[in-house]
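The complex appears here without one of its protein chains, the remainder shown in place.
Chain IDs A, B and C follow the sequence of writing; residue 1 opens each chain.
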Amino acid sequence: MTKRNGEKGAGLKGAVFCAYAFVLFDACAGHQQSAVDPAGPQSGKIAVLWWFFFGLLTTIFLIVMVFTLLTLTRRGHRSGQEPLNASHLPPGADEKELTRIVAAATIATVLILFVLLIASVSTGKSISELGDKKNGMVIEVTGNQWWWHVRYWNDDPSQMLVTANEIHIPTGRPVMIRGMSQDVIHSFWVPNLHGKRDLIPSRVTTEWIEADQPGIYRGQCAEYCGLQHAHMALWVIAEPQAKFDSWMKHQLRPASPPGGPTGERGKQIFLNSACIYCHSIRGTAAGGQTGPDLTHFGSRRSIAAGTLPNTIGNLGGWITDPQGIKPGTHMATIPVSSEDLQPLLEYIEGLK
Amino acid sequence: MNQTEPIPNSSEREAQALRDLENSWQTPRGMIGWLSCTTHQAIGMRYIVTAFIFLLAGGIEALLIRLQLALPNNTLLGPDRYNEIFTTHGTTMMFLFAVPMMEGMAVYLVPLMLGTRNVAFPRLNAFGYWIYLAGAIFLYWGVFTNTAPDAGWFSYPPLSGPAYSPGKRVDFWAQMITFTEVSAMCVASELIATIFKMRAPGMSLNRIPLYCWSMLVQSFMVIFAMPAVMIASSYLLSDRTVGTHFVNPAEGGDPLLYQHVFWLFGHPEVYIIFIPALGFVSSIVTANSRREIFGYPGMVLSIVATGFIAFGLWVHHMFATGLPQIGEAYFTAASMMIAVTSGVQIFCWIATLWTGRLRMTAALHFVFGFIAIFVLGGLTGVILASVSLDVQVHDTFFVVAHFHYVLIGGALFPLFGAFYHWFPKITGRLMNEAVGKLNFWILFIGFNLTFFPMHILGLKGMTRRIYTYGSEMGWELGNILATIGAFIIAAGGVVFLINIFLSRNRGEIAGDNPWDADSFEWAAASPPKSYNFEYLPVATSRYPLWVAASERTFVTGLRNDRREVLVTTLMDAEPHHRLVLPRSSLWPLLTALAVTIGFIGSVFNAWYITYGSILTGLAFVGWFWPRLPVETKP
Amino acid sequence: MRTLCIFGVCFFVVFTSCQREKRDLRPVPTRLAIYSDAARQSPLRPGGAEQPQLRVTNPYNGSAYDIAEGERLYEWYNCSGCHSHGGGGIGPPLIKTDWIYGGEPENLFDTIVKGRPNGMPSWGGRIPEYQIWQIVAFIRSMNGQQPRSATASRADTIEQNPQTIQNRTGGATK
Partner (left out) sequence: MITQNMINVEHLEPSDISSQSPLWWGQVCIVAIEATMFSILMAAYFYVRLSVDVWPPPGDQFPHTLLPSIALLPLILSAFGSYWASQAAKKNDRTGMLLGMGLNIILATVFFVMRIIEWHSLNFNWQTDAQGSYVWAFLGLHSFDYVADLAFTIVLFFIVLSGRYAEKQRLGVHVDSVVWYFIVAIWIPIYVVIYWGPQIVETQ
C-alpha cells in the first residue's frame, strides 16, 4: 500500500513537472515585456545565460528526483515491515560505496557551480563592456511617484529634450540611462532590453541599453514605490536613426498653437486652471515642474504612465476623476465644468 | 520503553520519589498558576499554538492577495488595502509564524532530546513567550484598527520614512520587530546554554542529535543576525519618531545603508527558519528509514558551514542597486557556495533512504515532498545568485516563486512532517496516517499549482507587489492557476486541522516510542511528565535508544524535592555539578508587561523608553530578589 | 469558559472598533460643494468666526495621510516660496500664535481662497478645495495643532530644526 503511494508520487510529480516544462517553453516568447524575448545585445546575452542555466539545472533536478524516487523501490523498502533487528547499520561495504558516491556527487556539485560561476561572471563582464562612451547617447530618467521624467542629455541646453513616460531610441546605438529619483526608490526595467537598475534618491545609477531592431518595448517600475507602484510603466520605442532624428526635431519644437477656436478656448481654460502649477507646455505660460511635461502630449501612447491608452475619452475620464482611475495619484482632482471639458480635451490632445 | 525497570529499588521508595518529583515540578493550579508556568513543555506548546494561529492569519492574507490578483484589473482590494495585506502577510509569516514556531518546537523538543528536565533559564523562556505574544498582538491591533504597515516586510526607506509613510503604520511594524527579536534572542541564548551545558552524561559533541546541532547553529545565527535588524528597525523608529537622520540623504544619512543592514539580518533569517527544518528531516529520516543517519560528520559540518556562509551573501538582495564588478563576483560565488552545503545534506539523506528499511509514514511523505520542492527552490536560488540573471528576475514573481519554494518547501513541509512525527509524543495519541498522506498530497499539488506558474509570470515581466495588472499583459493564466492552487493549499490546511482535532481525542494510543526512534525524547512518557524523566538517561551511543535495554544507563542522586538538574561539561558531557532551577514565577509576565509598556509607549512618545526602562528595572529586581529560605550547601 | 469567550468577543470588538488611520484617497464631491459654500460667502472676519452656525471643520483634521499630502502641496504650489518652511520670508511666518486674519482652520482656508492684501494671492477656484483643506491641515501641524501621531517628525530635506539652523549660522549663541 505504501509502495503504491510512492509510485503514484513518482508518476504524479513527473507529469506535473513535464506539463509545467511545456508551459514554460511556449509561454516565454513574443511578449512586449518578457525577460526571455531579447531585443538587444544586453538582454540577448542574458537570455543565452538563462537558457544555459535552465538546461543544466533542470537536468540536475531530474537526476536528483530520479534517485530520490528510486529509494522508494529499494529492497530495503520491500522488506518494509520486518521487525527492527539489533544493527541499524547496513554492512560496511555498502557504506564505503555510498561514501564514494556521495563524495563524487559533492565534487560534481562544486564543479558544476564553478562552471555556472564562470559563465555568469563572464557574461556580466561582457555586458558591462557593451557601453560605448563616444558614440552613445545619454538619457536621464528620473523616477517620481508614479511616473517617469525623461531628459535627453545634450551639451547644448537648447537641444535638451524633456518628456515623460516614453523613451524613443535609435536602433543599433548604445544608450546610457542615467537613473535618478525625486522621492523614493524606483527601479528602471525594460526586460526585453536589459535587466533592472534601481533609481535611488541622492545617487546616480547608470546602465547601457541598446535595441537591435525597431520595436515598442514596455518597461515597468520594479521596486515597490508606494500606492501606485502597479501603474508606473513606460514605453521604449526603438526606431531607425533617421526616424528618430525627425521625432527629436519635432519634439524639440514648442507646442503647436491650437487649431480652431475651441482649441484656443481650451488653452485659456488650461492656463487659468491649477494645471499649470504642475504641468508645463513649452511656448505657453504653463511652467509647472512637478508633473509630466505636456508639450507634445498628443503624440504619446498612454496616459498616466501606461495606465490608459491615450484617447480623448480616456483623457476626459482621467481629468475628471484621476483618483478613481489611479487611487492615490498626485494628479489633482480639479473641478472642470462639463462645457469646459471638451475644449480642454481638444487642446491637450491637439498637442501632437 | 519504560526506563524505570532496571532500577532495583523497593516499590514504596520508588513511589515516594515519584511523588516528590511531581510536587517539585508541577505548576500551581488556576489562572495564576497558568500565568506563572515555567516548564518547557507548556511554554513550547504555547509558542507552537500561537505561531500556528498566525500561520492561519497569514494564510488568510495570502488568499486575499491571490483573490485580488486572480483577474486583471480586479478591484476587490484597493491599492492601500492590498499593500497593507501583503506587508502584513510577509511580516506575519516571517516574524510571527516561522521563527517563533521553530523556537517553540525547539523549546519543547531540545530538553527531551538532551535528556534533561527543562531549559537552562525557565523564567527567561516564559518571558520570551510573553514578549512575543505582546508584539504579535501589537501588530494585529494595528491591522484591525486600520493602522496596518504598508511599506513591505522590509520597509525600505525613504518610502518607509517619515516623509512618505505618514502616520504610525510603519512604527507599528518596526516596534513589532523589536518585540519578536527580543523573544528570539531569549530563546537563542537559553538554547545555547542548554545544549552546551545540560546534555545527558556521555552525550559528547559527536553524539548530539542532528536536530540539536541545527538548533545550536540556528541559535548562534539568531545571536549574530538579530542585532542587525535591531539597528535597522531603530533607524526607522528614531527617524520617524524623534527625527534623527540615519536614512535621510539630505543630512548625510543613507537609504542604501538601511538595505545593507537589513539584509545582513534578512538573509541569515532565511536560514534561521530553514536550518531547524533540516533537523526535523534528519530525525524523521533516521527514525523511518530505521538506520543510522548516513554521514553524520558531514551533516554537522555542512550545517555549521551553512551558518557561516549565510552571513556572507546578503548583497545578492541588492544586485539591482548597482555594485562594483568585483563585489558582485564575490557575492555570486558565496551565494552559490551555499548550494554545496545544502547539497551534501540532500545527498546524505538520499543515501540514508537508499540503504534504509523505509516505513512510509505521513511524516516521511512530507520529507519526500520537501526534497522535491526544496531542490527546485535551491536551483532557482542558484539563478538568483548570478548577477546578470538576477537583474532580470529580481523583484519579479520569479523571486516570489523561489522563496516560497525554499521557505514553504524547505521549512513548512518538514514542519508538517514534524507535527506528524512528534504529535504522539506531545499528545500520547497517533495522528491518522491515511488522512496524513491525503493531507500531504493536497498540500503538495496545491503548492506546485500555486507557485510554479509564478516562475513563468516573473519571466514574462510580472513584477512583485503590484495590486493589479492589465489584461493586455498576458498574465491571466498563471495568476488564475496560482489562485486555484492557493485554495487547494487552504483545503490541505483544513484537512490537517481536522486530523489534529480528531486524533487528539480519538487517535490510537501511541505508547512511549511508536516509531522505534533513536533519540531520548522517545524514552520519556507520552505525553511527557513535567519532569520529563524520573531518572535522567545517560547517552551510551549516538542513537541511545537503539542500544540493548540491558546496556542503558541512568543517573541517580539528584534531589527530587526541588527542581534539580545535572550540568555537564561542554565537550565530553562529564557530570560537573547539580543545578537548581527556579520554580514557577509571575515575574516573567510582569517584566514582559513593563517592557511592553515601554516599547508600545515609545512609538507614540519617546519618553516612554525611560518610563519603560525604570519599570523593567524594578521588575528585574523582583525577578532576581533572593527567595527565603536561602538554599545553602547541604 | 463561556465567560472567557464573552470576554474575548468584547475585547475583540473594543480592540477593533476604532479606525486609527483612515485614508480616503478619493475626495467626495458633495463634501467639496460644502467647502465651496464655506469658501465663497464665508462671513468670517479677522480674528475668527462670530457666527458659529456657519463654522466648518477641516475634514482632514488629524489625518496623517492628508497632512502629508498638504506638506507635499505646500511645496508643489510653492507656498514655501514666500513663507519658507514656516519661518517666513517675503510672506509672514506661519509658525506663530497671533494671526492677523485668524489661525483657525476656517480662517486659514478663507485666507488661502480669497487671498489677502500685500501679496497673498487668491487661490480660490485654482487649487481644488480639498487640497486647500489638506494644506490647512499641514499648516496647523506646523504649529503643533495636529496630533503628534499624525505629524511627520521630519522631511527628507535639509533639517530645519532650531539647533541645526543655529549650527549652520555658526552657532552664534554657543
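We take it that a contact is a pair of C-beta atoms (placed from the backbone, for glycine too) under 8 Å apart; a residue touches a chain by one contact, two chains touch by 3 or more.
Computed from a prediction, not measured in an experiment: that's the story for all the values here.
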{"item": "Hidden partner chain, touching residue among B:35, B:192 or B:323", "value": "B:192"}
{"item": "Omitted-chain contact residue, chosen from B:93, B:203, B:217 or B:264", "value": "B:264"}
{"item": "Where the unshown chain meets subunit B, residue by residue", "value": "6-8, 120-121, 124, 185, 188-190, 192-194, 196-198, 201, 223-224, 226-228, 230-231, 234, 238, 242-246, 248, 251-254, 257, 260-261, 264, 538, 550-559, 564, 566-567, 569, 575-580, 613, 617, 620-621, 624-626, 628, 630-634"}
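One rule holds in what follows: only the chains that are shown with their structure count from here on.
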{"item": "Pairwise touch network: line, ring, star, complete, or other", "value": "complete"}
{"item": "Central chain (distance from its CA mean to the mean of all protein CA atoms)", "value": "B"}
{"item": "Most remote chain, CA-based centroid, reference being subunit B", "value": "C"}
{"item": "Chain-chain pair with the highest tally of contacting C-beta pairs", "value": "A-B"}
{"item": "Whole-Å gap separating subunit A and subunit C, where each centre is the average of the chain's CA atoms", "value": "38"}
{"item": "Inter-chain centre distance, subunit B versus subunit C - centres from mean C-alpha coordinates, in Å", "value": "45"}
{"item": "Whole-Å gap between the CA centroids of subunit A and subunit B", "value": "35"}
{"item": "Residues within subunit B bordering two or more other chains", "value": "78-80, 158, 163-164, 249-250"}
{"item": "Residue numbers of subunit A (touch at least two other chains)", "value": "201, 227, 327-328"}
{"item": "Complex interface listing, subunit C residues touching subunit B", "value": "15-16, 18-23, 25, 64-65, 67-68, 71, 148-150, 152-159, 161"}
{"item": "Subunit B residues within the subunit A interface of the complex", "value": "78-80, 83, 151-152, 156, 158-159, 163-164, 249-250, 254-256, 289-292, 294-295, 298, 320-322, 325, 328-329, 332-333, 336-337, 339-340, 343-344, 346-348, 350-351, 353-360, 365, 368, 371-372, 375-376, 379-380, 382-383, 385-396, 437, 441, 445, 448, 452-453, 455-456, 458-461, 463-469, 473-474, 478, 516, 518, 543, 546, 548"}
{"item": "Residues of subunit A defined as touching subunit C within the complex", "value": "201, 227, 272-274, 277-278, 290, 321, 323-324, 327-328, 330, 332-335"}
